[in-house]
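Just one protein chain is left out here, and the rest sit where they should.
So that you can tell them apart, the chains are marked A and B in the order they are listed, and the count of residues begins at 1 in each.
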Amino acid sequence: MSVSIRDAGQEQLIVATGLYKSFGGEPILLDVGVEVFRGRILGIIGPGGVGKSLLMKMLAGLVEPDAGDVTVLGQSLQSLNASGLARVRDRMGFLFQNYALFDFMDVGQNIAFPLEQMGVPKAEITRRVAERLAEVELPGIERLFPNELAGGLKKRVALARATIAGAPILLYDDPTAGLDPVTSSKIFELIRRLHRPDGATVIVGHDIDRMVAVCDEWLLLHEGAVLFRGTTEEGRASSHEVLKTFFMETGMLGAAA
Amino acid sequence: MTRVVRALGTHTLGLLELLGAMALLQLRITRALFPPRYDARETWRAFYKVGVKSYPIVIMTALFTGAIMVIQSGHFVAKSGATSFVGWAAGFAVLAEIGPILIGLMFSGRVGANNTAELGTMVVTEQVDALRALAIEPIHYLAVPRFLAMIVMLFLLTALGDLFALIGGAITADLMVDIPMKVFLRQVFDAQLLDEYLLGLLKGSFFGMAIAVVSCHYGLTVRGGATGVGRAVNAAVVAAAIAIFVADFFVGVVWTVLSK
Partner (left out) sequence: MSSLAPTPATAEPQKRAKRPIPRQSKANRPLLYPLAAFRRGATLFLETLLWCIKPGALKRRRRQILEQLFVIGNKSVVFITVTLGVLGLISVFQVLVQVERILPDFSMIGPAFIQIMTREFAPTMAGLMIATRVGSGIAAEIGSMVVTEQVDALRMCNADPVDYLVMPRFVASVIQTTLLSIYGCVIGVASGFIAAGLFWNIPAGTFFNLQLVAYGDVVSGLMKAVAYGMAVPIVAAQAGLETSGGSEGVGTATTRAVVNASFSVVVLDFLLSGFSFLFLSKGPM
């Protein structure tokens, strides 16, 4: 593990090294490494299908890498047994790209589910679910079922479920895909508010314009490998072709102004 | 009371609609056969795929079926001592009834379900619409080849499977019921079960037809993405099983009445 001078004394909450994954002989990720420091928000960007969602699932221990290692909160996920993994996951929230709402539960039950699993008392669950729904600006829809909701609403319900437990490590896979600009801004605002200074947040996204306002650091995946890793300024300063298409052609310049 | 009547009415209407839709599909397939208007290359491919996909499971099932029937008739023999009964009872049950049904059910699970899944996926990914846009009639291109392939292949597989069932039965008779293989096969031969064998083959052909129409119907009417395909496969295998039993009944009765 390399701790840079700038980050001396900073603790890494997530470290992944040498991640390799292929499906049916077709390699998707080759030697990818990720570090997320305490208190930071990391943005992961890259072209569609490059393996961003796959990488996020590896960070949460949902997908086994063919090679490489993921360490979260000092624990190597590959070496943990089921209950050890459960303890780590208790401290993680995950927003899935395609919502992954339980279609056999209504919205209220969906959001309450992580708390129920932790054994939180019923009355408190009801209160916290209502609060969180108000926070994502969907108050009072507890009794609806996911298939009755439009995509944008589903995303917000999924966000509520991912964050209800107040976990320190939050992983968001494309939190604003397909949302209108106003809602997107609100979502990123919420993500920033929910980010804990003692925790860490990772956001996968395409909406670099708005992510700039939130993310401290970036990781650009390209052709299965990490093409760039650094701060917003460093990304902007680069003259690499691919980096340019990602950063320059968005509102980065405007953001710098 | 009105609720019950209404529910009953809705169900009956739904069932009639389903049967109507399948009859219509059957009609359109038949019309495409005379004069032949279907894709010959696609038909060959369907024959090959249907046969190759299903023969291992059919042969395995047949072996076990024969074995089970011998054990079951062995139960009677162990108590009555009438060993010559085993060949007749097991042979009769396998050839006339259980063989075709089990082979048909397995074929339905392997080929019919697969067909529904395949067609259903083509529907939800709009490939069927694409065919229409190319002025290719999906019935001619997709349904007819599979229809022909399933009838012919289930006929052949029943013919072959019956033999394997008898082999399975012979092995079991030798190992478990203390009837040497040769004696068992002699018994089956002496029981003169040719009629039953032919009845089984006739059943197999009808099962193939039923499975083909049912699986094509459910595949081509899929709605609702990945979940929809799963649900259609589920509905198709259930409907095919019912169709198999109903066909079994009618073919059995008609055959018996005619051969009396």
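Keep this in mind: contacts are C-beta pairs under 8 Å (C-beta built on N, C-alpha and C of every residue); 3 or more make two chains touch, one makes a residue touch a chain.
Just so we're clear, the structure is a prediction, and the values are computed from it rather than from any experiment.
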Looking at the whole complex, which of A:13, A:44 or A:60 touches the chain that is not displayed? A:60
Per the definition of touch given earlier, which of B:32, B:143 or B:237 contacts the omitted chain? B:237
With the full complex in mind, choose from A:11, A:90 or A:131 the residue touching the hidden chain. A:90
Full-complex touch with the removed chain, picking from A:130, A:144, A:177 or A:225, is A:225
Positions on chain B where the hidden chain makes contact: 57, 60-61, 64-65, 67-68, 71-72, 74-76, 78-80, 92, 96-97, 101-102, 105-106, 108-110, 113-114, 116-118, 120-121, 124-125, 176, 225-234, 237-238, 241-242, 245-246, 248-249, 252-253, 256, 260
Missing-chain contacts mapped onto chain A: 2-7, 20, 22, 25, 27, 30-31, 35, 57, 60, 62, 66-67, 82, 86, 89-90, 92-94, 96-98, 100-103, 113-114, 117-118, 161, 217, 222-231, 234-235, 237-240, 242-243
